[in-house]
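Written below as structure tokens is the structure these notes are about.
For this view, one protein chain was removed and the others were kept in their places.
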Amino acid sequence: MKRSLQFFEEHRIGRRQLLQSVALGGAGLGASALLRGLPAVGAPTGTPIKIGTIHDLTGAFAVYNQATRDIVEIAVEEINARGGVLGRPVELLIRDSQSSIDKYAEFANELVLGEKVAMLEGGGSSASREVIRQVIGRNGGPVYFYPAQYEGGVCDKFVFCSGEVPTQQIGPALIPYAMEHFGGEFYTIAADYNFGHISSVWVKKFVEQQGGRVIATEFFPLDQTDFGSAISRIQAARPQVIFSLLVGNNHLGFHRQFAAAGLVDKIPIVSPVFGQAGELTSLSPQEYKGLVVAFDYFPQLDNPANKAFLDRVRARHGGRLPYAIGEFPYNIWLNIQLWAAATNKAASIEKDKVIDALESGLQLDAPEGRVRVDGKTHHLVHSIHIAQASEDRSFKIIKTIPDVQPSYEQSVCDIISRPRTHKQFTPE
Amino acid sequence: MSVERHRLHPVEELSAPPRYPRWASTLILTAGAVILNFALPDFGLHLLSGWLADGILALSLAFVWGQAGIFSFGQPAFFGIGGYIYGIIAITCADATGETVTALIGATLAGACFAALLAYFMFYGRVGEVYVGIITLAVTLVLYTVVGATSAPTYRIGEAFIGGYNGLRPIPGIILPGGPDQGLTVRELYWFVVGAAAIVYLISIWIAKRPLGRVFVGIRDNELRAELLGYDVRWHKLEAFTIGGAIAGLAGGLFAAWAGVVTPDVFFLPQMALVVIWVLVGGRTSLVGAFAGTLVVQALSFKLGGAGGIVIGQTPLVLGIVFVGFVLLLPGGLVPSAISLWRWGQRRLVLIKPESMQPPAARIDAVPTVDKDAIGYESSPARSRLEVRALSKSFGGHNAVHEISLEFLGPGLYCIIGPNGAGKSTFFNLLLGRYPPTDGRILLNGQDITGAPLHRRAHMIGVKLQLPTVFPGLSVHENIWLAAYARCRDAGLAHRQARGLLARVRLLTRAGDLAGDLSHGEQQWLELAIALAQNPPIILLDEPTAGMTRGETLQIVPVIQQLADRHMVIVVEHDMAFVDRLNALVLVLHQGKVFAQGSIEDVRRNEAVVDIYLGRRKHVGDS
Partner (left out) sequence: MNPDEVVVIALTALSSVAFLLVTASGLAIIFGIMRIINMAHGEFLMLGAFTVVQVVRWGLSFWLGLVAAPLVVGAVGLLVERTLIRFLYGRRLEAILATWGVSLIIVQSMQDLYGPLTEGIAPPLGSVRIGGFSISQYSLVLIGFAVVMLITMYWIFMHTRYGVMARAASQLPEIAATMGVPSERINMLTFGLGAAITGLGGAMIAPLVGVVPTMGAGFIAQAFMTVVTGGPLMVTGTLASGALLGATNSVVSYFATAFLGQAALLIVAIIALRLFPDGISSGWKGRV
């Protein structure tokens, strides 16, 4: 199995003895199969460094976390295969928050106070992030990585957000594409919560900036399943393109009902969220035809790093990919790699030094392309890919925009000069 | 007296509150809290603090549901309101006041106020049981949607941004007045929460044992009967609901202080269901069970979430199997089952003979037996006059009662007879106040009581209904006690009166048994005792001999006649042999009107009366 040499250069890893894998439970068998082909690298020794991850493996949000367990275990195995962090093995503590906000609080407390993990990774919804942030804040650390694409604006010394933000997906990618290919009359449909509200504000800003018009913005409660009236209203408004910020399984009904009304061919839809909850599996190709999305990662990306990444997943499942890996599990993987890279660069697991290493502009060649930590904002400069849903239940990448900055965050947040910042900014 | 008597009546949902030595639970819990302080590391205590706050929320439901019979999905609403209010007050004021205890008080009051408001809407509108559940469900969901829509920065109070679905944060922890500014440490918070939980628990136990608590249980068991005894049921339900709201609000404040953030998830369905689950696991009728159930469920799901191996990722399956197992194997919940087991063990292992197992004593401390003759509470019989003028009641065109004008004088004995459909029951219910008359007036001692609600008439008019309406989940003694207490509002006096009446109706040996376990005839005697305990000047008896044996019927005649010496007694009856012996003034009703009056001999000789009973054409008029 080849690895990108650049990757190793970043981490300054030398040759060591035979590998050793750190497995958790059922991962042991997969790991041994996985590691057969790896080059001989020094085995990590010494007391393990504990890291914790909290995700909704069961419950209503399990649909986002199909790949999560595999991904976190793969990430840690890879790191240990390369000699661990600071020569020590990494021990992964996985927690299932069961789609319950309270459990996030409980496990965050357990991992931070009890297990004293060196790094915490986790969260799905923004609410869960806030709950974890509160625990981190109360305890002055450790460093926390949040993987999900979200509404943007978090500016916190201890927190790093690897997810895409609206000023990366919406402004530079989706809006220009939509205006160029579909027209400037937009109709926004959004989930009725923070992410939907704030993103729709961005949609309006960017659309107007680029010479278009948002005819109307509609919000739908998260448990809405019946979209009949909405579909009628959309038809009455005659937009040229629909910007969808609908989230969750209940909102899947919109696409079904929209297609049933025969509108899929009539009004194109663009979305920065569609596809993360397995929509391409649940819907039939006629129902999602032509839908355009933009993320930092697609499994279809064609580069050596991604191939290696996907091969690792395949190795655990007898050579095939049992599920589509979207940007959410990818970001989770990225979190762990970033932390390991930063810790090795800092030559210490002490939180302040690791943060400094990250803030220095740590860079990785990752499956998405080149990704860099933006030190001032604690967000990532991503490569954003625009893709279109295709008949074979996958996304075809249309365009790639490298080095997309988190511009809003950069305009309001400077953690390097103001290290005591722990808040979230929202645009008016 | 065998063990089976203490089991629930199979038809009845409600069980008597588990009775165990008071000191047992307090001792166990205190010991537990202390041991855990030393056994667990910091994070364990921190987790426990959160779970205890949850437990207080569960306690609020156990109180309103187990004690007062109000099934509410709304406790999370008060919990959430308490959390948000604590957060808002703490964020905006903590710097100025240097403490957050006022925020906690604010949370409690907010919970109480909102609960009172909701209770007023629900109970004064006379909404039925399950419907309270649905309304509280709907209200809580409305809160979820409304609070969730507050994501814009404009939704703020001072520095407290409500935050929509992201929640309100950062919320300061508990800061005591005069204490350090950073607030309590993890260990200190643990003791604070333990203390708060203990206080709330003890207060609710105290309420449960007080007369007010017994009234709540009575209302839970048989709301109609409680109202007929003179208890203002709607007000008491509001009281119970408000107390529940206060407890939930306090829990919410504690939780907000613990977590440092409150999100609208607290108002959503999973939280609502979870509180009910906690209470059911612990045992609905047990207040300490609320904590037990909460700890078991929360600890179990915590353990499963960190399990690893094949178990992680299967949490719902395991929990589901556990819950089903609980229901099948531990009926009634953890605590009641544990108590049954303990008693079973006591009997088996300690080899005590069944006969010497005394039934659990009545909650009120025992008082020496009362002299039988000391039952008359007033020295002289009350004189009363009940007058109805042109009283009418029609149900959608059918005149059940048609312009009846009568005058009853008390003390005295009246008997109303008539064929089926004559309007006897309707007339009774009009006197009671169960429905308002379509026309006409009712005057009691010259005062117009036509519009007076049920519970206000109860002091003057007592009733024994046709179908037994006792409090099946309460002991025989408590049934009578509730009636006596409604009148004298003195727990000790009511206790003595109850024992006296028990002797009089010969149910003294059944004093500790559940009223639901009595035979039909025994329940009739119990009802009579209840009516006597009310000691109203006017007593209505609706078919008092229904279900009685011939022997019992003969026994009751002198009792009623004695009653009539001191009260105005109006009896509705079918049993002619009984009416014969009664020696009362007889009124014959037919098609809603008074057809004939007189002594039983006069009435018997009246051809027309015989005709209407036999349905002969002559006197079958239009209706």
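The first chain written gets the first letter, and so on, giving A and B; residue counts start at 1 in each chain.
The definition used in the following text is that a contact is a pair of C-beta atoms (placed from the backbone, for glycine too) under 8 Å apart; a residue touches a chain by one contact, two chains touch by 3 or more.
Quick caveat, the model's predicted, so the values are computed rather than measured.
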{"item": "Residue, one of B:Val34, B:Leu117, B:Val142 or B:Leu224, that touches the chain absent here", "value": "B:Val142"}
{"item": "Contact partner of the left-out chain, one of B:Ala160, B:Val261, B:Leu280 or B:Val470", "value": "B:Leu280"}
{"item": "Residue of B:Pro41, B:Gly309, B:Pro331 or B:Pro436 touching the missing chain in the full complex", "value": "B:Pro331"}
{"item": "Hidden partner chain, residues of subunit B it touches", "value": "8, 10-13, 71, 121, 125-128, 130-131, 133-135, 137-139, 141-142, 145-146, 149, 269-270, 273, 276-277, 280-281, 284, 314-317, 319-324, 326-328, 331-332"}
{"item": "Touching residues (missing chain, whole complex) on subunit A", "value": "58-60, 62-63, 65-66, 192, 218-221, 223-226, 228-233, 235-236, 249-250, 252-253, 256-257, 259-263, 277-279, 281-284, 286-287, 323"}
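Quick note on the criterion: only the chains that are shown with their structure count from here on.
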{"item": "Computed distance of Cα centres, subunit B from subunit A, in Å", "value": "53"}
{"item": "Subunit A partner contacts - residues on subunit B that touch it in the complex", "value": "41-44, 46-47, 50, 54, 145, 148-149, 151-153, 163-167, 169-171, 173, 186, 259-261, 263, 265, 270, 298, 301-302, 304-306, 308-310, 312-316"}
{"item": "Contacting residues of subunit A [partner subunit B, same complex]", "value": "24-26, 57-59, 69, 93-103, 105-107, 109-110, 112-114, 125-127, 129-131, 133-135, 137-138, 192-194, 197-198, 221, 422, 424, 426, 428"}
